[in-house]
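Please find one structure pasted underneath; my questions will follow.
Of the protein chains in this complex, all but one are displayed in their positions.
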Amino acid sequence: MQRIGVFVCHCGSNIAATVDVKKVVELVRMEPGVVWAEDYPYMCSEAGQSRIAEAIRTQKLTGVVVCSCSPRMHEATFRKCAERSGLNPYMVEIANIREHCSWIHKNTEEATEKAVILARAAIAKVNLNTPLQAGESRVTKRALVIGGGIAGIQTALDIADAGYEVDIVEKTPSIGGRMSQLDKTFPTLDCSACILTPKMVEASANEKITLYTYSEVEKVSGFVGDFTVDIRKKARSVDMSKCTGCGVCQEKCPSRKTPNEFNRGLNTRSAIYTPFAQAIPNVPVIDREHCIKFQTGKCGVCAKVCQAGAIDYEQKDEIITRKYGAIVVATGFDMIKLDKYGEYAYEQSPDVITSLELERIMNAAGPTKGHLERMSDHRPPKNIVFIQCVGSRCADERGKSYCSKICCMYTAKHAMLIRDKYPDVNVTVFYIDVRTPGKNFDEFYRRAVEEYHVNYIKGQVGKVTPQPDGTLLVHGVDLLDNHQVKIEADMVVLAAAIEPNPDVRKIATMLTASIDTNNFLTEAHPKLRPVESPTAGIFLSGVCQGPKDIPETVSQAGAAAVKVIGLLAKDKLLTNPCTAKADVLACNGCSACANVCPYGAISYEDQEVRAPGVREIRRVAVVNSALCQGCGACTVACPSGAMDLQGFSNRQMIAEVDAICR
Amino acid sequence: MQELRKRAGELLADGTVARVLAWRAGDLPYNPEPAFFETEAELEHLVYDGFCGANLSKLMIEASKLEGKTLVCLKPCDTYSFNQLVKEHRVDREKAYIIGVGCRGKLDIEKIRRQGIRGIEAVEGAELDGPEELTIRTFSGEKKCAYRDAMLERCHVCKGKEHMAYDELLGESRDTKDAERFAEVEAIERMPAKERFAYFQKELSKCIRCNACRNACPACSCRKCVFDSTKFDSEQKANVDSFEEKMFHIIRAFHVAGRCTDCGECSRVCPQGIPLHLFNRKFIKDINTFYGEYQAGTGSDEKAPLTNYTLEDAEPSVVRERG
Amino acid sequence: MYKIEKQNLTALFRKIAEGRDLYLPVESAGQVNFAAWDEEAKVSLDTTKTVKSPKDAFFPQSETLYTCKKEGKKLEVTQEALREKGFVVFGMKACDVRGVEVLDRVFLSEPVDSYYQARREHGVLVALACKEPEESCFCTAFGIDAANPVGADAEKPAGDHTMNQTGADVAVWDIADWLYWKPLTEKGEALTESVRGLLTEAGEEEVLAEQSRIRAVLKRLPYADLSLEGWGGDATKEKFDSPLWETLYRPCLGCGTCTFVCPTCQCYDIKDYRTKDGIQRYRCWDSCMYSDFTLMSAGNNRTTQLQRFRQRFMHKLVYYPANNDGLFSCTGCGRCVEKCPSSLNIVKVIKAFAKEGGARNE
Partner (left out) sequence: MSIANESFRPKIVAFCCNWCSYAGADLAGSSRLSYPADVKIIRVPCSCRVNPMFILRAFERGADGVILCGCHPGDCHYTTGNYYTRRRMTLLFSMLDFLGVENGRTRVEWVSAAEGVKFSATMNEFVETIRALGPNVRLGDLRCRS
């Protein structure tokens, strides 16, 4: 029989306001196995913990139940407390009477009754708990960063700086990401490329960093400290060791009609290309889908003109398998597709563009060499209308419910830059709210309004109608004046919502990292563990976790790096002891468990089994506890119940069910 | 039958097999029992006729542990069970020499009794190559009964006359299927929920928890059944209340779901005549509907439906939504 | 001797059931078992063998013994009330009556099982002669007369409620359109009195004729000549050590069918069921065929199916008679013969030993 102590936390008034904690203490005392029960205002405080420690010692407790907040919050705290007091940490169970009780129920009687039942379930479980010992697993001292944008680059640089090897896998031919497409950055207006390129060069030059560009993660197995990852290096068709980056191939390439992704399709590129001038590595790739040689077999111009002999049409995709201790996701974002927003005429008129397209137009290396002009007739616009929140803060399913966060600021930036360079252009901005929390942000926005006289109209645009004369009639509402507005514009810029890179779903699945309904990766805790995924060993950097601007991205990237470094600095990790275990006497050796194990943790051995009336060699299941992650799939596949999960055993679960249904 | 005795004798004599697992003649016309024969002399008691319904594949679990090969006589439907046991590593294929015996459907003495034929002294025509009609001598004179009308339920929905595993074949098999396999299940599905409940309540309340269904079932091959162990606090010896028998039969059917070959032994052996095959067949029907046709025991390497999945599987809410 | 026209049976049953419970063979979902009578019950007196024997009426498959209720740290124990309401078991066969006699010797000897005793005191046995004995019947081997289902000790003085109260209280015969009714004991007389209005006086002739008809059928049963020579209380060592068990047990599946349909199997297990606020201690039938039969903390004293199989037959044919004046704990009802999934049964065991010992069987 266990000697169980029950500790009921008030959590200030968080619990005590709706749960009669004294009554809980009084009632749980009657439960079998309970020899001690008390309440305290803050169990997680030092004083609270020392009460638990004291009771463990004086009452010779063999089990502890803490009725408090979610185990996701303080289970570790109380387990450590027990361990310090000489009690096996796995003899502690938490009854969640805050999140699952006091915070959601208003009626004290009901909440108290429920708290008692939850406590009883935890007590029933502890009665069947057994001390468990954590095992150890090794840590591969190498990190993988998925995505080579500013988030990925910064994370990699910081990890490398601490002396650990780090690989960046980037899907496109060059690192740089979205930031490389930007012209200027708010609120300082410094040139994006000017601040990004040195970082790119630094990453490429750092001997601890290996870049896998034009590559994708194909398969991930293993667990924290010991991931095994297959990386597909897509065939570049150019030998990286030979190419000098002279660019002749791109000049001579006869296939020139491929939409240029880097310029958001505003112009075209050759089939052999580097995305942009400062690309790293500065080695082109052949886009086989548009290459004449690959499509028809006739051409081969690039091979002929390449002095270095770097063109290799025979190159094949290559799979590289590497081991990593930690993985950082930095897959970034893209703008949403605007096909559902027909009212803005984005697909009808080339003069309705997105903000990112405007960035390219404004950029000296862009399709217009930095001249502000209409894509339809290359005439400079006279009236530009910016429409905010296209797909952001959207109530219907066409768009996103969240605020994309960066649009208010970059629109102010665009408006200001245009008015600065082309003072005779009228700029109007339709907005729902202007959101400018951030250092020097509101000052920046006010300059746009006050200094540059940008016309901000609070209201939404109902429709953009292309006129026969090539202008665009913008129908809007001015909510402050409460009247309809019609503006004859010759360029409309849409601040389209941003969304996580669509590839992230696939990657999240491979990593078994959870994502939310908007495809943003979920943090281990929204406030306290914002750069970690709930899946151990997986970290988050940049917009894959939620909308953010560059400085936020960079700081989060640094934070992720610190977490990775903290992990890689360890030689061994303690493994979760809540793993599956087979009872050889009851095992049929049927393989059902191994068939459902996602980790390949179960193998079979011929063992001699001895029991009364039995002495024979049997095929029995053996669990590798280093590989087992404790999901429990095997326990249900096993018909005889021979396979059980430590810490969540069949009898423990049944005891909880019984306690709740009593 | 003579041929089977002769062939078994040869294989015993030449040392190919160490023993023969077949059926021994009973002391009533209809009660042969599964038996091991170790000498040629014993083989004179070997019998094979319409009353040899018992599926011998499960006895191969123990036979696999013995020295040498065991000759086992398997009917077409028994070979499915045999393959499933091999797949689950419970039976060693190398330890078996299978004679695939012919089958023209197996007989159910209860079905004969139900036709008012009682006080049975002798039954003629039950042999494999016998006539279409059984002649039954009773205390009150001779009675006739069509072979087909005395067949076990499972034979009316026979999976086919092909053996799924054998070393040699002996005797002709006949197609006996004359009913739709899922017709009974569908008829119950069409009942309103209340009627379904009443139907099963009535059937299951007969259950005496004798475990005959479990112990005869080749898929229920657990060394220690959960209902005999304390692993789930689930030990049950008697249906103490109306729930326990349900729990037992639901869980039993669930544990064999995707592994059950629909051999029908559960219903054959139930002393209370509970149509236990309905549970298994319902699972088979659902598996076929939701996850594609699957037949356990064909000998393929295919993953069993419950240890497999697809990304597009039906959601459990389908049960509610179909009304 | 009385009689009642069979078309009036419902009226008889209704009358018996007034203030009492009445158990009799009832068909439900295709099977006939003893069950409580009600107006809707499909009574089946033509069934020779119910699936289960009627022993449930006295020794139910499962019964609560007492209940423990916990309030705070206080424990309250309540014994289950003993049977107080009278009941009638109608339509038991001669073999079933013998079954009760076998149970009596177990449960009514010291220490007396009060639950069983209460049921025996309040139960009235109405035994029905076997109109159609079946090929699986072998009651004659145990000296039972299916034609005259009165039980062994029907002549014992009434009013003695312990060891002497064996045998049927009323014997009945189903002959053509009539049911003949003969009270045998004081309890039987009392029951007869309560339904007297429905009965008419009758002579014995028809019954005697029916008895000789039945006895003629019994003589030509396949197992009519089954001999128990060599069995009994003295045979322990010889039978226990026989190598025959080695082959006999092999088809045994280890299920409990034979024990649960048997009228004499009396083994039970006592278990606790956790209720909302305590436990219910109940007993339920157990089977010596089960792997966890008599499981103790130190393990099990019978670890193989061979041992378990041997136990059942040794108990019926050797150990029980050794302790009960040579009475076998088998009544020849033949239920196990019909229901064993592997077609094993006690007859095959007896015959196998007889063959070995050169007795006149086979």
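In this document, chain identifiers A, B and C correspond to the written order of the chains, with residue numbering beginning at 1 in each.
Everything below uses one rule, namely that a residue touches a chain if its C-beta (ideal position, glycine included) is under 8 Å from a C-beta of that chain, and two chains touch if they have at least 3 such contacts.
This is a predicted model, so every value here is computed, not measured.
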Among the options A:N96, A:N501, A:S541 or A:S591, the absent chain makes contact with A:N96
Have a look at C:S109, C:T200, C:T275 or C:N323 and name the one touching the chain we're not showing. C:T275
In the full complex, which of B:I112, B:V226 or B:C260 touches the chain missing from this view? B:V226
On chain A, what residues meet the omitted chain? 70-73, 96, 98-101, 103-107, 110-111, 113-114, 117-118, 121, 505, 508-509, 512, 514-517, 522, 534-535, 578, 596, 598, 629-633, 635-637, 645, 648, 650, 653-654, 656-658, 660-662
Could you please point out the chain B residues that touch the chain left off the display? 185, 188-189, 193-201, 226, 232, 234, 241-244, 246-247, 250-251, 253-254, 257, 279, 282-283, 286-287, 290-291, 305-311, 313-320
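Here is the rule we go by: only the chains that are shown with their structure count from here on.
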Report the chain ID whose CA centroid sits closest to the centroid of the full protein CA set. B
Between A-B and B-C, the pair joined by more C-beta contacts: B-C
At what distance in angstrom does the C-alpha mean of chain C lie from that of chain A? 72
Taking each chain's centre as the mean of its CA atoms, chain A sits from chain B at a distance in Å of 53
On chain B, where are the residues touching two or more other chains? 224
Going by the contact rule already set, what residues in chain A reach two or more other chains? 658
Complex interface listing, chain A residues touching chain B: 583, 585-592, 595-596, 604, 616, 619, 637, 639-642, 644, 650-651, 654-655, 658
Applying the document's contact rule, which stretches of chain A touch chain C when the two form their complex? 30, 612-614, 658, 662
Under the touch definition given earlier, write down the residues of chain B that touch chain A in their complex. 65, 88-90, 221-226, 229-234, 255-256, 303-304, 306-308
